[in-house]
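Comments concern the structure below.
Of the protein chains in this complex, all but one are displayed in their positions.
Entry: chain A
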């Protein structure tokens, strides 16, 4: 990269790379527009692939090869697959979804416009006088990227990793909690909570002396069932028997 001082840089005599950059940018922008306007949910996810891939191509044109492949790996390979997975699990009709529209459309547009404006302003303000020398050694190669990431930007990097760790732990906690609340005890398994009585515990099995024990144990359990989320001891006895 070199400062603007040299003469040959200008906006009026674009090179091939600059034209390609502009065209790919237009395609990316169009795909992003279709992503948020289409009424077909899965199509929106697939257009998102095009938009994210377009951004990867822009990185490539700016010689940032490593960033480009990581973009494809993380966003196209994982995030979109996760998105499609979620869509298929919940609701992914073929054709239009009339309810796939938000009442917050205009608020969302305002927020998006404000975010875009601030980003463009910051980037233009920071890099207006910076030019990438496309002919020399790649300015965004893995080596250069790694060196600058772990020399100049170590603190943000570590802060981000702590943030991700927190998100990971949070996701685990949430999923465990939801499981404990919602899952009914399986018929033959051990009950997790006492919110619903175990099926094996009905007390009407005419199996020998069990009919005499059950009336004693039933009243003990009933007051417990609403109060303590302690694990149920009874099915273990049954299982041991």
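Just so it is clear, a residue touches a chain if its C-beta (ideal position, glycine included) is under 8 Å from a C-beta of that chain, and two chains touch if they have at least 3 such contacts; residues count from 1.
Basically, contacts and distances are computed from a predicted model.
You can't see one chain of this complex, but its UniProt record names it "NADH-quinone oxidoreductase subunit H", from the set "Formate dehydrogenase (NADP) alpha subunit", "NADH-quinone oxidoreductase subunit H", "Penicillin-binding protein 2" or "Response regulator receiver domain-containing protein".
The chain that is not drawn here is touched, among residues A:29, A:85 or A:121, by A:85. Along chain A, the points of touch with the absent chain fall at residues 40, 42-43, 46, 49, 65-66, 69-70, 72-73, 76-78, 80-82, 84-85, 88-89, 92, 94-95, 138, 141-142.
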